[in-house]
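The complex is shown incomplete by one protein chain, all other protein chains being positioned as in the whole.
First chain written, first letter: the chains are A and B, and each begins at residue 1.
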Amino acid sequence: MQISPVLWQFLTKWLTSSALWPDQASTIAPWADALYIFLWLMTVVGVILVGALVLTFAIRYRKERHPEAVQIEGSTLLEATWTIIPLGIFLFVFVWGAWLYFRIYNPPADAMQVYVVGKQWMWKAEHPGGQHEINALHVPSGRPVQLTMISQDVFHSYSIPAFRVKREVIPGRYTTVWFNATKPGTYHLFCTQYCGTLHSGMIGEITVMDPADYQKWTEESTSGMSLAQNGERLFASLGCISCHSGNATASGPNLAGVYGSKIKMDDGTEQVATDGFLRDVILNPSQHVPYGYKPIMPTYQGQISEEGLIDLVEYIKGLKTNYRVQQTLDTSKSDDAAPITPVASQKVTQ
Amino acid sequence: MSTIISLPDQSTATLPKKNYINAEHGLLSWLLTADHKRIALLYLFSITFFFFIGGFFAGMVRLELLTPAGDLMAADTYNKMFTMHGIVMIFLFLVPSVPATLGNFFLPIMIGAKDLAFPKINLLSWYLYMVAGVFVITTLVLGGVDTGWTFTTPLSTHYLNTHVATTATGIFIAGFSSIFTGLNFIVTVHRMRAPGMTWFRLPLFVWSNYAASVLMVLGTPVLAIAIVLVALERTIGIGVFDPTKGGDPLLFQHLFWFYSHPAVYIMILPGFGVISEVVSTFTRKRVFGYTAVAFSSVAIAVFGFFVWAHHMFIMGVSNYSALVFSLLTMLVAVPSAIKIFNWAFTMQKGSITFETPMLYVFGFIGLFTIGGLTGVFLGSLGMDVMLTETYFVVAHFHFVMVGGMLMAFLAGIHFWWPKMTGRMYPEGVSKFAAVVTFIGFILTFFPQFVVGYLGMPRRYAAYPPEYQVLNVLSTAGATVLGVGYMLPLFYLAWSLKYGAIAGSNPWQATGLEWQIQSPPLTENFTETPIVTQEAYDYEWLAKKQERELQHVG
Partner (left out) sequence: MSIASTITHPPEPEIHPSHDVHEHPFYQKHHFETAEQQREAASFGMWLFLLTEIMFFGGLFFAYLLYRNWYYEAFVSASNSLNMPLGLLNTIVLISSSFTMAMAVHSSEIRDLKKLKLFLWLTILLGFVFLGIKTVEYHDKFVEHHVPGASFDIKDFVNPPKGSLDKPLTVDMANKTQIYFSLYFAMTGVHALHMIIGIAILFVLVWKARTGLYTSGYVQPIENFGLYWHFVDIVWIFLFPFLYLINRH
């Protein structure tokens, strides 16, 4: 019998690409697959059980064999059984799923940072060392990587099936996701949240490399300026430095070591200085006035791009002491840079 | 306790001289009718029309996905196709499907009423529905809309220049149509029951439509206001959802899913009701655990309101609210499981025959079990991260809505066809259609589970080539499915003229609707029935027939 070539091609294609799950390329992947397999087992058992019941009854009690229907009211015992057993299974799935969720979204403290900006229809990745990528991301294997992501326009979603992770990328706030890639190779990157015309073109490649290769790559592809260095420039040119100089008389708080600390706000609450917090302070300062300071900081809404904000955040994150600020201050003073912010008010003495 | 029910001899049956169809003539008598049965038929025609429109879009989507490249149509045409598919199918087909047609027709009769409480509002519902339909068709003619049926802001408000406001108006109006239907049902069930028809004598179809109505009445207005705000944001530039003005785009998600999650229960609950009726009738046996089935409908309606944020697990809702919503999602899965087992055990010790409606019920039970259990995948937090926004969700949703709801709808249409028209549908070809539908369905949507876990995102006009095999299978299945859905259109139309005359109770069912002539009189009952039996009481039916036989004899 002659098999048509088209059909033949199709069949071979099917046989060669009949994977049931994508590559397991992150530490999460095996855990996610385990839950996935368990859930399919539950489904198969459920379907077989219901199917067997229906089939048995359909055969045994078909009219020809069983002309007289026996009227049965119900059975509390049976009904309790099929309420409690599914409930038990579902609760088990809930606990397992919740455990996995917390694992996926709670990054380890030592994770390497990469920033991602999504826009219609591309992904921009920024490494702290100043490597910029579009629709691509290079990461080392065997090291946790945390992505801090934001969208410039609409909702997007950063999805890497081989790592079993995905997170919505939202305008106006940072979201994060982390993974620890295990297997060098290239993997799909998809935008999974519908984002307009070229949604299906908003794809890219994740390249996982050996740490040594990755090292080589970072050296080759750096733009020469790290994010923090860019941030430092902005810090000076936007005039941030005139208030956040770290001097005792400065009208803004000292930013050295502020990242990650708890800050007492003037409404009495305490807030942790996360990436998102720093970004929000720059855009909406009057909502985040630290205790003991006056709400005099101007907003930078519309003046800095998301990339610029990332640079600033990265710069502030790296400020462990005031040394750099002082140095920059000195240089900017010698440049005759005019301060932008009004300096009329002074820090209130506590 | 046992009963033997044999099907009546239909060869002597005649069509009644006077019925609701020939009571009045002329187009106006239909367009101005206040008769719930005629309005149900108006709805039936309209939703069938929109079903095939929506089906056409689905066909175009599947055709495009036959090959990995976006070659059949441009990306934005594809986006319009799936958007229109979603909008038409959800707002113009699934939401009104069972309630507005079968519910409208049979709910009043089942409780022994002459009509719904507000016949004019019922007609108004249909007109609102048609106006909504006109808006959607207008959108189509003007060039379509490509927001996706979820209208995600700020995409829908600021980044698209298609006809979002027109569509939004259509959906807003369709919402009012469904609010009025729900309101009408609730009042009717509360106030119009015949003497003796207590709550626990109501057929389960009434219970499930009642539960769905509660969801319609409470949920739809929230969608309405969200849609109004989207339209205002587009037209006059208010900024409630606009992040550049300080608005929170997640707020829209909350408002939208507050309706749109309960909406899936609005769609599926009436289907549950149909299944209960059909299973009982073709097993000649009361529904196993009537109370449990009735209350599980109510439980779904109540819990259904508190699970909406499970659509937002990856959007940065706080971890703890994600926990709560996941837990509640697991709880809402339980009542559906209860129902499945109750239907299965209804068959135990019955006396089962396998007419077309029953075949659809078998299909329903199988597909809905898969659909329901794959919902547990999505409710489970960690798994949802991987699966959400992929084809897995598409497959799950279609298993529940098409495999579940549409099967139930077709079961109901076949089951009540003799009552609505007075004639039988042709049994052979309709069984064939049922089997074709089932096979086509599995072939279309099962591969989508696999391709979803492989990572294929939904709403992609083009996709990486390694997903092609599964997509080809899916498209092939869609072709089969299309045939399965076209067949009833033809043979049901044929049966209007050539079908065997049905007589009043061809299935020997117990509902009040089967105790009156087919097709019924305009006022349904010659005198108000007095109900003394519970629902699905086949002994009562046997005795009644004995009495009638003696009368005639």
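Basically, a residue touches a chain if its C-beta (ideal position, glycine included) is under 8 Å from a C-beta of that chain, and two chains touch if they have at least 3 such contacts.
This one's a predicted model, so the numbers in the text were calculated from it and none came from an experiment.
Chemist: For the chain left off this view, which of B:Ile179, B:Ala212, B:Met312 or B:Ala502 is in contact with it?
Modeler: B:Ile179
Chemist: Out of B:Ile238, B:Val324 or B:Ala542, point to the residue that touches the absent chain in the complete complex.
Modeler: B:Ile238
Chemist: Which one touches the absent chain: A:Gln9, A:Ser237 or A:Thr299?
Modeler: A:Thr299
Chemist: Quick one: which of A:Val47, A:Ile72, A:Leu87 or A:Leu283 touches the chain that's been left out?
Modeler: Hidden-chain contact among the options goes to A:Leu283.
Chemist: Which parts of chain B are in contact with the chain that was left out?
Modeler: Residues of chain B in contact with the hidden chain: 113-115, 117-119, 121, 179, 183-184, 186-188, 190-192, 195-196, 217-222, 224-226, 228-229, 232, 236-240, 245-248, 251, 255, 258, 523, 528, 530.
Chemist: If the missing chain were put back, which residues of chain A would it touch?
Modeler: So the residues of chain A touching the unseen chain are 283-287, 295-299, 301.
One rule holds for everything that comes next: only the chains that are shown with their structure count from here on.
Chemist: I'd like the Å distance between the centres of chain A and chain B, where a centre is the mean of that chain's Cα atoms.
Modeler: Measuring from centre to centre gives 37 Å for this pair.
Chemist: Taking the touch rule as given, give the residues of chain A at its contact with chain B in the complex, in rising order.
Modeler: Interface residues on chain A, with respect to chain B: 10, 13-14, 17-22, 31-32, 35-36, 39, 42-43, 46-47, 50-51, 53-54, 57-58, 61-63, 66-75, 78-79, 82-83, 86-87, 90-91, 93-94, 96-105, 120, 153-155, 157, 159, 161-162, 164-168, 170-173, 175, 188, 190-201, 203, 284.
Chemist: Please name which positions on chain B make contact with chain A in the complex.
Modeler: Listed in rising order, the residues are 1-5, 70, 75-76, 79, 146, 148, 150, 152, 154-155, 158-160, 243-244, 246, 249-250, 283-286, 288-292, 313-316, 319, 322-323, 326-327, 330-331, 333-334, 337-338, 340-342, 344-345, 347-354, 362, 365-366, 369-370, 373-374, 376-377, 379-386, 388-390, 450, 453-455, 457-464, 466, 468-469, 472, 538-539.
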